[in-house]
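In this view, the complex is presented without one of its protein chains, the others remaining in place.
Up next, chain A:
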Amino acid sequence: MASLKELKGRIASVKSTQKITKAKQMVAAAKLRKAQAAAEAARPYAERLEKVMGSLASKVSISDSTPKLLAGTGKNEKHLLVVATSDRGLCGAFNSNIVKDVRIKAEKLIAEGKQVEFFMIGRKGRPVINRVYPGKIAGEFDTTEIKNPHYDDAKAIADELVERLEKGEFDVAWLFYSKFKSALLQEPQTQQIIPVPIEEGTDAKSTAAVDYEPDEEEILSELLPRNLTIQLFRALLENTASEQGASMTAMDNATRNAGELIDNLTIEYNRTRQAVITTELVEIISGAEAL
């Protein structure tokens, strides 16, 4: 059995761990509210833009002059997986869930004989991807300085992706992030962002004559980069909210586990103390009887 001093030390150390997890939980809870509001406020724009994109994309005939963002490069060889993760840990399985989806997709693409490269947003996904697919990280975007994702941040990422596309560094891009459902539930998402996926069956309803000002192509060339930016922006916001949610839940569990551990240790400590007192008494009494 552990000595009294040892037990005391262990209780103290678990208590200080609990303090940390509790603090992190409260911080996450406070940040979550803000992040959640931001993520939810951004949804209508993204949803409407997606609708507009869908109806526009189904109407435009694809020719050589169609922007690459819509039509693709005409090949399907090089795939870029854009992975958005968090910068900090202490958020449970949040990052590993995203990375798990990335690996499933990457394995599938590699099995089909495609080339796969990665573009990392956020710090936490990097080590894992680098270990499993060494040398395959084509680029990254540092978000450590960004507290709340802004539209301009998404724009910077979008610009870089478009530049890489123009250079022919990839043909298809996929985006991975975690959609925020609730503090308890975050769903990892896999989404094709380049070229824009055209939904089948949308053109049946939208055959009505629509006037375009200026014309389709000019609208498209403006709309496509914006759509990409918005998709990225949404991913960043959803990710921030999900990270805080996951962090809150994970830290809540950790705090509770630490509490249980402290209870058990305290019981053991008291038992040991009792045993020590009893032994001492027995020694004194037997000493007195011997006289």
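Here, a residue touches a chain if its C-beta (ideal position, glycine included) is under 8 Å from a C-beta of that chain, and two chains touch if they have at least 3 such contacts; residues count from 1.
Criterion: contacts and distances are computed from a predicted model.
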Checklist outcome for this item: Among "Autoinducer 2 import system permease protein LsrD", "ATP synthase epsilon chain", "Dipeptide/oligopeptide/nickel ABC transporter ATP-binding protein" or "ABC transmembrane type-1 domain-containing protein", the omitted chain is listed in UniProt as "ATP synthase epsilon chain"
Checklist outcome for this item: The listed residue (A:L4, A:A23 or A:A41) that touches the chain absent from the view is A:A41
Item to check | Which residue of A:E222, A:E260 or A:E280 touches the chain not shown here | outcome: A:E222
Next on the checklist: If the hidden chain were put back, which residues of chain A would touch it?
Outcome noted: 38, 41-42, 44-46, 48-49, 52, 56, 151, 208-214, 218-219, 222-223, 226, 230, 233
